[in-house]
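As you look at this complex, bear in mind that one protein chain is not there, while each of the others sits in place.
Letters A and B name the chains as they come in the text, with residue numbers starting at 1 for each one.
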Amino acid sequence: MDFALTEEHVMAQQMVRDFAQKEIYPTIKEWDRKHAPHPDVLPRMAELGILGINVPVRYGGQGFDYITLALVCEELERVDATLRVVMSVHMGLNCMALMQWGTEEQKQRFLAPQARGEKYAAYALTEADAGSDPVSLRSTARREGDVYILNGEKMWISLATLADNILVIAKTDPHAERPHKGITAFMITRDMKGVTTGDIHGKMGVRAGSTGWIAMQDVEVPVENRIGEEGEGFYVAMSCLDNGRYTVGAGAVGCIRACLEDSVKYARERETFGVPIAHHQLIKQKIAYMQQWYDAAKLLILKAGWLKNQGQRNTRETAVAKWFATDMSVKAALEAVQLHGAYGFSDEYDVERYLRNAKGAVIYEGSSEIQQLIQADYALEYRKDKPLRCELPAYDVDYWQSEV
Amino acid sequence: MHVVVIAKNTPDTEATVSVDASGNADWGDKLVVNPWDEYAITEAVLLKGAHNVTATVITLGTEEHAEALKHGLAIGCDQAIRIWDDALAGHDGLAYATAVAAAVNKLGDVSLVIFGKELSDIASDQHIFQTARKLGWNMLGFVAQIEAIDFAAKTIRVSRLTEQGSQVVSSALPAVISVVKDINEPKYPTFIGIRKAARAEIPVWDAAALGLDAAALSSKTAHIRYQALPAREGAVEIIDGATVQEQAEALVDKLLEDKVL
Partner (left out) sequence: MNVFVWIEQHNGTPVAASWEAIGLARQLGDTVTALVLGQGVDDIAQAAIHYGADAVLKADDATLAQVRFEPYVTLIAHLVQQHNPDIVLAAATISGREVLAGAAADVNAAMLPDVIELSLEDGKLSAARPVLGGKVLSVEAVTADGPQFATLRSRAFPMPEPDANRSGTITEVSPVLADDVIASRVESAAELSGQVSLTDASVIVAGGRGVGGPEGFAPVKELADVLGGALAASRAAVDAGWIPYEHQVGQTGKVVSPDLYIAAGISGAIQHQAGMRTSKVIVAINRDADAPIFRLARYGIVGDLFDVLPALAEAFRNRLG
């Protein structure tokens, strides 16, 4: 048992913290108010190598481990959830799917430019009528010779209007006897004919991010862009969630930390009844809880990350970490707003933004309710992990960091 | 050809500092790279990128100061050296300069030594100018921009801050410069640099390695104790008034009454 982070972990964490604090934090409030993506986030994350943090060097990445990905997500969401959302979709849901399911040729063609930050990546599973129940999705892929013809519309897609490469889940056999066997994954690119995208406005949170829809009308997708086998798409999609949820949970840890740090600062400065409010016991209680939630959530996330590094299945551990961390981030944000009083209720301070952002994360990538069903089903043994044809590769430092 | 940057860890500038009755100061235990040295390290790495030169980062201090070296390596310096000898405990600026100059001479082939404008902990820049004298090199302090540098022709032209404004000065290399924050936008470590830094074995040069005897490193001044700043008299007096004009008049009255003007 070793709880220590390595020097590499600490330096990488510090570097991402400095970037987010110095470059993004000073103006994030303006972009949140404008409901518009912060224009520096994607290009700077690309330039600094953050978009390829845990991808092997040979595929254009930085060669760090899965724990580093969690630390990066925490630092990003310490400033704003929209920064972490980039890692969730670009890395967790797309790059890591290629690391797990992609062929060597697909890794060279898609993963390497994504890891280098030359291409931005997104993931499109959800539809207007298919969220928690992905098997009910309606998008279709019809094979015609060397191509599949894709039709359908995806909703609530992060980076919909900014991503170059989009991992789309569609039905190749709408009438399959076992419906989840009729689903297949494809990498489509923005430049394909018939692909249109748009933004969704009026969101409660993640306002400085990009969320939208993707419509596909008779989009011709070459067979070489199919990720995994035909009929394997459900497993691809679900394994993506093991990684996406990991980043969401790690981000929520950062959100809790944001609430805690801001609350500590305010409680020391703000005075009532002639003393700093930090001297009042009910304020202390709020801070104590935030600390507890932070510690517990972080341990759950690091445990999931450790399993990933070992190459072990972590569906349950990741799900429980995501559920707990995001639920607690909502509670922490509520307490932080309360602690800040009327100021917390206004956008003079950041805590109301944390609350609006936190509320999203208990809904997307498996709502808290779905996470609870997952945990119960594992406990009741209604659900068991079966080996997959392709597993997420264990972290091997020599393989990850060598050029070839 | 070689560029050397001198960097150090200093207490976090955000830290609150308290002084106890016996004159000891407490600034917490968090150390950061001296804010000015971030610019110095970046400038060395930029020069390395633009010219065919090696960048070496040197610190003088105990092991806890090695982090500044790791930071330098992570940003892109080629090698790091830590200077330390027990004879340097409680060193003054001149002892610092003597040791750093000896290290630069030992490296050999150095064209430029870069310092951050000052050390934020001891609030001093004395050691910088003294390093230049110990080396017998010219000094260009408070550099806001290197306008031209030619390592082969041994020339440099800089724009530097003066108390009256700024000036453009040209000089011969080798030289020592100190840099201010206008000079660049500090770089972040790269991930590849972080990996390199985490694995680096950093050599420690002691007095013997520098070819100095301990007496050469003895200090001529000593820190005696810390002392809290004299307390400000009374709390702030908030000037109220029905109109802003009334407030302004009232404030001017106060300031004239206090003979501030």
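Convention: contacts are C-beta pairs under 8 Å (C-beta built on N, C-alpha and C of every residue); 3 or more make two chains touch, one makes a residue touch a chain.
These figures come from a predicted structure and were not determined experimentally.
The residue from B:3, B:33, B:55 or B:140 that touches the chain not shown here is B:140.
Here one chain is not drawn; of B:9, B:56, B:130 or B:190, the residue touching it is B:130.
Of the listed residues A:143, A:270, A:303 or A:331, the one in contact with the hidden chain in the full complex is A:270. One chain is missing from the display, and on chain B it is touched by residues 11, 13-14, 16-17, 19, 23, 25, 27, 35-36, 92-94, 97, 120-130, 132-134, 138-142, 144, 157, 161-172, 175, 180-182, 219-229, 232-234, 236-239, 244-245, 247-249, 251-252, 254-256, 258, 260-261.
In this text, only the chains that are shown with their structure count from here on.
If each chain is reduced to the centroid of its CA atoms, chain A and chain B end up 40 Å from each other. For chain B in complex with chain A, the residues that touch the partner chain are 70, 74, 188-192, 194-195, 197-198.
Of all residues in chain A, those touching chain B in their complex are 6-8, 11-12, 14-15, 18-19, 48-49, 53, 62-64, 401.
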